[in-house]
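Take a look at the following structure, please.
Note that one protein chain of the assembly has been removed; the remaining protein chains are unaltered in position.
Labels run A and B following the written order; every chain starts at residue 1.
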Amino acid sequence: MKPTYILSAPLLFLFFFCYVPTKTMAATNIQKKTKTRLKVYYEKLPNSNKKISIILFKGSGKKMAGIKNAEIFLTTYNLEEEQVLTSLYTDANGEATLIIEANYLFPKDEHGYSIIKAMYHGADSLKAAKKQIKFMDLNIDISFDIVDSIKLITVSTFEIDSIGSKVPISGVELNIGVERLFSTLYLSKIKTKKGIGIMEFPNDIAGDSLGAINIIVKIDDDDDYGTITKSAKNNWGTIVDYSIAPNGRTLFGDEAPLWMIISVFVVLAGAWYHFILAIYKVLKIKKIEQNLLQKS
Amino acid sequence: MKAQVKANELLLENKAFIEKPNKQWFIRVFVLAVLICIGLYALVLQVIEGHLITGMRDNVVWGVYIVNFVFILGLSYAGALIAGVFHLARVEWAKPLQRILKLITVFSLIVGPIYILLCLGRPERLFNLFLYPRIQSPITWDLIAILTDLIFCVVYLYFTYIKDFALLRDNSNSLNLYGWRKKLYKFLALGYQNTPEQTKLLNQALDIMAAIIIPTSIIAYSLLAWLFGMNLKVGWHSAMTAPFFVLSAVYSGIALLIIIMWIYRKTQKLEKVFTDNHFLYLGFALVILSLFYGYFYFSQYITDWYNLQETANRLLDKYLDFSQYGFHFSIAIFLVAFLPSIIIGLPWFRSINSIVLTSVLVLAGLWVMRYLMIVPVLETPYLPMQDFRESWVHYSATWIEWSLTIAGISAFILFFIVASKFAPIIPISEMLEKKGENKLVIFYKTRRKLSKK
Partner (left out) sequence: MKDKKGNSRRKFLSAGLKIGVATAAGGLAAANVFEEPPTKGEKIKVLTTDGTVIEVEKPVTDCKINPCVPAKGVEARKGIPGRSFVMVIDLAKCKNARKCVESCQKGHDLLPDQELMKVYLMKDNPESEPFWFPKNCFHCDNPPCVKVCPVGATFKRTDNIVLVDADRCIGCKFCISACPYSARILNWADKESYASNDPSYSPETQVPGQHGTVSKCDFCPDRARVGKLPYCASSCPMGAIYFGDKNEDAVTNGEETLRFKELIKERVGYRYLEELGTEPNVYYLPPVNRMFPYERGFSKLSEEQKEILLNSISKP
């Protein structure tokens, strides 16, 4: 009996030692809220609608994880006054999107900037977060000219001021490319001067069977203008022949070459003809017997 | 009529072997049936658990099954080819061998294709071969060739039995047989009464069949060879493949013929029929074929030896490396290319038993050579084999494959046992036909034309 007591005492101690602290630690864990972060992107779509994409997440790097079903409040400033736009719920990846139609008059400040503020109020285990971005509403126009058989793409960048007239914007970096199946093939990067950028279009860009291509002009994640995409179609591409020239001696097609079919047929026909001839002769034997029986 | 009398005598002399089976016969059948059942059990396991329980993997997709398929079909084509040639050339001494040759042909044509079914991942979809046939595929060629050959050979075998069935029908009262067998003989004999007219018709039919079976078997076996030859694999993609296959087939066919002849000679006391001369003649054929085999092999490998292409080199190294296939290769090549010359070619060791023993060794050697022609080649793709799983890199057959192999051999033997109980293993009527009696139609006609001139 005695040894058991001696043994159990330290065990009991060990048990408390291990158990109690973990319990209290778990309790503090719940109280300690995880930090969350918001990212807000502004993008102007080819149809001039504005797109606000929001990501709410925790952690960083590989541990980054979106927070789902969270309500994000969006506000803007109209003449120093905070104005509620709407609230959005994040999806399974912690993302939420708001589309602002092109003609909606988005409030601007005296410098021409629009402001969007996203707020997340937090939850039981999550801290609140907020993020504010500002952007300028830039417009892009694309036009095509052929001068001395050189194909030119002219891009103009401008703002529309409060009375509705165009104000050219210079020094904007533009990527110009053509749309491809998986991505845009960028051809060159230009900077506008006096609101105008000109690019010489190469002659060897593949189009479709009619030479049609879709030219894409893009401003990529600019500090002031966000991301803007604009596209226009023309038929400056080279014409691609979609018909496939078959390789004469290949055998992978559905139909076998004629000589093969003919030789198989000839060999089989020859063999089977003689086979049937032999059968015919043997069957005659039976007939002869019947004749014999009749005679006798 | 003299022949007829003699035939009856010969039949009655050997009647014990076709009369009601005794206990020993049933024991033999039972043992073989057990072996076949073990194979069937393995087959069921393979169907349930999938091909993962065989040794086949993504590199060596075809293993022992295909080796058996190629080997056994080789025996079949050899049987047909040799029987056809002997028949058309009217080789008198070879007459007693005809039945064995034709039985080899048919039975191996039945057993062989089973192995290709075992190799299929989805055997139940075999009908797709008829729904969506593609003539360009060597497998389609094979399918057509095997089916044609099977039909031709079965019918040919039956034709050669007709005279003997008539003999059995006529003598059935002096034999101790079950009633159904008597009826069956009557039906199968097709009313053959040995009238000159009937004999002429039957002989013509036999000549036609022999004549079409020779090219059919050569074409069919070449097509089988092209299953490999039409493949880009180094070691297979060679113009030698088809002739080499046909040669090996004839070689293995003769070896098997000697063995079966010996077995019947021992068990059925047929010393007077399968004479020492038969063994000697076929033994010499074996020597000549072994030399041909050596010649073919040498010309293939001397060419490869001079080839410096990387993959071909890697393959050749595997045959010569004793830690890989060196032993198998050197022993097998000794057995198939040199042994017959030494044992049969030189007078000192030549005897009936040594000829038979050589045949057994040659047959085994040829099987190993087929294995070496298939497995190491599949283990030598163009890209290095960088698999961390040993079984994916090196093929080794599992008990499933071996037991199905044994089951196939057992089935082959079983067929022979049953067939030789059903009708004599020697073509009695044919054997006793007088020399020159059965003329080839075409020679007959031309001679007549010539004499008219």
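Definition applied: a residue touches a chain if its C-beta (ideal position, glycine included) is under 8 Å from a C-beta of that chain, and two chains touch if they have at least 3 such contacts.
Quick caveat: nothing in here was measured; it's all calculated off a predicted structure.
Of the listed positions A:47, A:170, A:209 or A:290, the one in contact with the omitted chain in the full complex is A:209. From the set B:95, B:163, B:181 or B:233, the residue in touch with the chain omitted from the display is B:233, counting the whole complex.
Touching the missing chain, out of A:97, A:154, A:235 or A:263, is residue A:97. When the whole complex is considered, the residue among B:101, B:378 or B:419 that touches the unshown chain is B:378. With the whole complex as reference, residues 39, 41, 53, 55, 64, 66, 68-69, 85-86, 88-93, 95-104, 177, 180-186, 205-206, 208-209, 220-221, 240, 242, 244, 247, 250-254 of chain A touch the missing chain.
Taking the whole complex into account, chain B touches the unshown chain at residues 49-52, 56-59, 61-62, 116, 119-123, 125-126, 128-129, 131-134, 136-140, 143, 227, 230-233, 310, 317, 378, 381-386, 388-389.
What we mean here is this: only the chains that are shown with their structure count from here on.
Measuring from the averaged C-alpha position of chain A to that of chain B gives a distance of 63 Å.
Chain contact summary for the complex, chain A toward chain B: residues 251-252, 254, 256-257, 260-261, 264, 267-268, 271-272, 274-275, 277-279, 281-286, 288-290, 292.
Partner chain A is touched in their complex by these residues of chain B: 134-136, 141, 144, 148, 151-152, 155, 159, 162, 190-193, 195, 197-198, 201-202, 204-206, 208-209, 211-212, 215-216, 219.
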